[in-house]
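One protein chain omitted, others in place.
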Amino acid sequence: MRLEFRMVVVLTLIAIFSGFVLSYTYISTRNDIEKNAEMAKKNALVKVLPATKDYEEKIIDKETTLLIAKDENGRIIGYAAMTEGAGFQGKIKLMVGFDNTLTHITGLEILENVETPGLGNRIEEDWFKEQYQNRVPPITYVKGKKPEKENEIQAITGATISSKSVVKIVNAAHEKLRTFLKINPSSQPCDEDSSKIGEKTDKEIKTIIEAIKELVPETKEITKIDDIFIVQDSGGNKIGYAGIGVGEGYNGEIKIITLFDISLKHLKGIKILEHCETPGIGSKIEDPEFLNQFTNKVLPLKEAEIDVITGATISSKSLIEIVNKVYERIKKELKK
Amino acid sequence: MNKKHSLGYDFIKGLFKENPVLIQLLGLCSVLAVSNTAINSISMGLAVLFVLFFSSFVIGLIKNIIPSQVRIPSFIVVIATFVTIADLFFKAKFPDISKALGPYVPLIVVNCIILGRQEAFTQKNPLLNSLFDALGMSVGYIIVILALGIVREALGFGTVFGFRIFGSWFHPLIVMILPPGAFLTLGVFVGLMNWISSKRRA
Partner (left out) sequence: MNALTGALLTMAILGLIFSLFLVLAYKKLKVEEDPRIHEIVEILPGANCGGCGYPGCSAYAEAVVRGEAPPNLCAPGGQEVAEAISKLLGLEIATMEKKVAKLMCRGSIENAVRRAEYTGIETCRVADATLKGDKACVYGCLGFGDCVRSCPFDAMYMGEEGLPHIIEEKCTGCGICVETCPRDILELVPIERKVFVFCKNIERGAVARKYCKAACIACGLCVKAAPEGTMKMENNLAVIIDWKSVDEHAEEIIAKCPTKAIKLDEKFAEVEV
């Protein structure tokens, strides 16, 4: 019995001792290792979304983490996905940044790869990563020629599979973010601001003045009486009335500035000041092409006049409501 | 009868006569895989030195109480413990090197040199001899992997330890960074070693 007993005791003791030693080592190194991972993540995030001052993390699935990038005021400036997928030789881990409407890519950083040196691992080269800036997902790759369309990137010569893998991972990340943010719309500090929507800060007034000047370039002077902005040209003639409108969008309050002609018959145009609509969907109300529809429409606006954004009917229709609300208000004010 | 040698002999033999890589042809996968730059080579070499030395030390201390039926798992547990320590150390203090060496640090557990020395030497020799044996074998390993790393980095990147050594006229030989380049260079080294050995024997 002695030999068998010794076999069990010795091996078990050695195993226990090993476990003890390793626990101690692990605890001593854990902080450094975590710090290194955090550093790597933060550095990558700032590389893809340079204006980031702070961020919030949300885990989407086993391989993907969403990083919500915010500026110093806490406003969301973009979304980044830290994700991984299969490359040619092994796992590729990357960080890809998107603007806050999820329409454009702001940057790409490769975090980990084991691709072939000199070929596949050229995905780490600056020129390859910089291609992705301002591209519109879903991305496709072209070989042997310069990319022409806004969703194309050029694959690395001799490393098509590695390049293709990166494209696949980026597109998958984009999809995952879109789906996730649809179900969990990101918390823009919308609700806090709703109490302040009545007040106007200096920054806001500047924005309003800029917006008016954009819509009516001949603007020389803007005077404010109560809630109405009276727009005058260089000759002192009134050329239009502007007003701030607030209304309920899909996700929260939408704040716009509307410009009417002096007869109050036509809408000269609108500009979005604030909103917290779903990125990539409702946020498309900021799209200039969409907003151009509002130019020179007859007041009050009819729903049929405006083509709503696909998938963002509520956001689109709320704008119509707000315009008409402002119209009614200014009409009443001017009657006095 | 197994002769017991002096400490000096047990150290020196690992450098040349019984060099683990060029004569015994052990531990080749790690030598080929991480020798693409000089800094990676020396890091790997130091990791192997750490693991081999301390494994020999611990196993040398307890070799008499381990029943021979469980000696292989016992050795492996000891070796794996030190490999894990080395791996955690790299990850904490030198994360870039950890990334560069990748899965090859954990693979030191099954590096033939480590287990081979425990089986062939440590378990039947005095502790002090085993320590010198471990040092000799490690230094022999480092010499080879560092030489390979310097050659591959110089010809494949034009640098050594990151410092440019060739002018702009130099076109890097990509093959040196890839596995075939490693194989060929190692083959040349083994051939060189054989030639030197045969000269000494004659």
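Couple of notes before you dig in:
Here the chain labels run A and B in written order, and each chain numbers its own residues starting at 1.
The definition used in the following text is that contacts are C-beta pairs under 8 Å (C-beta built on N, C-alpha and C of every residue); 3 or more make two chains touch, one makes a residue touch a chain.
The model shown is predicted, which means the values in this text are computed figures rather than measured ones.
Listed by residue number, the positions of chain B touching the unshown chain are 1-2, 69-70, 73, 77.
Mapped onto chain A, the interface with the missing chain covers residues 4, 7-16, 18-20, 22-24, 26-27.
Everything that follows uses one rule, which is that only the chains that are shown with their structure count from here on.
Residues 36, 62, 65-67, 69-70, 73-74, 77-78, 80-81, 84-85, 88-89, 91-93, 95, 99, 102, 156, 174, 177-178 of chain B are the ones that touch chain A when the two sit in their complex.
Interface residues of chain A, counted against chain B in their complex, comprise 3, 6-7, 10-11, 14-15, 18, 21-22, 25-26, 29, 32-33, 36, 40, 112, 114, 116-118.
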